[in-house]
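All protein chains but one are shown in place.
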Amino acid sequence: MECFSLLRSDVPAFIDHLGGFGEVVAPHSKGEVSYTFEVVKDSSQVILDYNRTLLPLKKMFLPPVETMLNFSLKDASFTPVEIEISPRLFFGVHSYEMQSILRLDHSMLSGKVESNYFRRRQSSRFVGISFHPDEFHFSESVGITIEEMEGFDLFLNEIEGDFQVYVLSKNGAALLKGFEYIESTNPEVIEGRSFKKKIRYHYNRLPRVFQYAYNSPIWAEVASRCVGCGACTLTCPTCFCFDVNDEVTVTAEDGMRQRSWDSCMLAAFAEVAGGENFREKTSNRTRHRLFRKFKYITDEEGLPWCVGCGRCTAFCPAGISLPDIVNELIGEDEKAQLPRSVRV
Amino acid sequence: MKPKVAFFDFTSCEGCQLNKLNLENDLLDILKHVDIVEFREAMDDKADHYDIAFIEGSISSPSCVERIHDIRRRSSFLVALGACAVSGGVNAMKNLHPIDQVRETVYGDDKYLFATLPAMAVSAVVKVDYEVRGCPMTQQDFLKLLIALVLGKQPQKYNSPVCVECKLKENECLYNRGMVCLGPITRGGCDAICPSFGQFCTGCRGILDNPNLSGMLDLMTNHGISLDEAKKRMLLFNANEVQL
Partner (left out) sequence: MKRLQDVESHEAVDLYFPTMCKVTGAKQITDMEKWYELEMPNGQSLGHSPGQFVEVSAFGIGEAPISVSSSPSKHSSFELCIRQVGMLTNVLKKYKQGDVLGIRGPFGKGYPMEKLFGKDILVVAGGIGLVPLRSLINYVLDNRKDFGRLIILYGAKTPSELLFQEELAEWTSRDDVELHITVDRGDASWKGHVGVITTLIPTLDLQTSTTIAAITGPPVMYKFVVMSLKSKQLPDDQIYLSLERRMKCGVGKCGHCQINGVYCCQDGPVFNYSDIKPLAEAL
């Protein structure tokens, strides 16, 4: 693997150089204490040390609100909204975020290929960056280390404030071409970056735990604290549910069909036209959310569909922690294996 | 023939009606679809029958009750406009106190001159077909309902929290700024306009169906306000809707 050293002070110049490929999207500050992925206008505004963005990078491939077609009510006709394919480069992406895109690829491209996603996803490049886990990150517990480089073209590993740039693909090598402020070096092993938050079991033991967790009393306990705002699923990088609505303009002559992110945590998610609701209780919906992350797709693909970014936990106003729920299920599962006489 | 539309106000600040008058850009388009036949704030005409009657304000006196029955009898569809009409709104806070005490505070020695009732939603007195929520109702929401009625479709009912629209706009959560916001249990459809401008949600569009109120009170107190304060916040717009 080719490796170069890059000074922190040269990173803005590096981002400007990458702009030669296409539009660059990178983390920026937002609000008082938050971050967001935005198109770079001024490379000095890009944030290199961030915990997590409010919305995942998914928003660049599946926008929160997207117009699918414009229609005319007069003659019941429509015009499709064309999606432009343009080269985009995503800079400063954490390993778990990259893994979430690879999982989304699977979800969107399996079965019928989601054409809008496919078009936006094509001709994209990814430049990763290492991070310092905070109290919410737990990606190591789902098999994703800080330096997991799958999916990236380049990866910036922080070493004592500056960076080592790993070249991970031909595309990555092409991106570096013509950039002068880098020097060839040997990759170093970095120690001391560790995760504070952990799931107690290795992820390959979780399918078994979930196999027996369906009727656990833990779902109702979590539901008693959950107020059903949907933040966990709306900020989840591997969630992709959406709803479709027609909006008509004031002239009542034309309008557009839009889709927007939806959440299986919302009460009306599984309700049908006749009024029947197939997941009426919050506890059922909480369970469905967790099973979507650790059981249903996991059974088929052998990987947790949670990447440990910690958003659902960090952004839950009620303070409900996903790793805590999983650890409680593990505890319950262990207890169930003890002889009846010693269970407390 | 265009549907005949009328606007009436009851106990309210008339802010919702003013909001409609501010629709300059869309006003001409609206008038293509409907004839406005009665609108005290904007015109003097009167009519005997209305296809759609829009009602603003809560019902809070015996004369209000009489008048709303009269309007209902002359209207094919009746729409409650804004928090006061939909649920009683802030007016309903008075229902939390003994009515005699309220009358004395407001009218002093003249209290016997003014008959008063608890502030009620319009739907507590007559059949309400549709509602536009919010304090004030948003112009967008009003237009959506009007267009839906013109097209003959059921207007959309919101039962998703404000948080949904807030998250989709990638706003920083106000809880992360040390505020206590009612977004998680408040009916959305407002495009999260308050949180988007840094103002916490006060619940003006009403509480969701089947809310987890005890969970919400815990959540609010965990963010540093007293239980008493948390309840007061919840009741501000929803004294008629929640029992605490």
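Letters A and B mark the chains as written, and numbering starts fresh at 1 in each.
Please note the rule applied: a contact is a pair of C-beta atoms (placed from the backbone, for glycine too) under 8 Å apart; a residue touches a chain by one contact, two chains touch by 3 or more.
Here the structure is a predicted model, which means the values were calculated and not measured.
Across A:1, A:272 or A:342, the residue that sits in touch with the chain not pictured is A:272. The chain not shown here is touched by just one of A:27, A:172, A:255 or A:304, and that residue is A:255. Considering the full assembly, A:105 is the residue among A:2, A:23, A:105 or A:134 that touches the omitted chain.
Against the chain not shown here, chain A presents residues 68-69, 71-73, 76-78, 80, 102-103, 105-106, 108-116, 118-119, 121-122, 214, 240-246, 248, 255, 257, 259, 262, 264, 269-276, 278-279, 288, 291, 295-297, 299, 301, 303. Counting the whole complex, the residues of chain B in touch with the unshown chain are 151-154, 156.
Going forward, only the chains that are shown with their structure count from here on.
Computed from the mean C-alpha positions, the centre of chain A lies at a distance of 37 Å from the centre of chain B.
By the touch rule above, chain B contacts chain A in their complex via residues 26, 29-30, 32-33, 143-144, 147-148, 150-151, 156, 159-161, 163-164, 167-173, 175-177, 181, 183-185, 208-212, 214-216, 218-219, 222-223.
Considering their complex, residues 30-34, 36, 54-55, 59, 64-65, 73, 223-231, 234-235, 245, 247-252, 260-261, 263, 266-268, 282, 315, 317-319 of chain A touch chain B.
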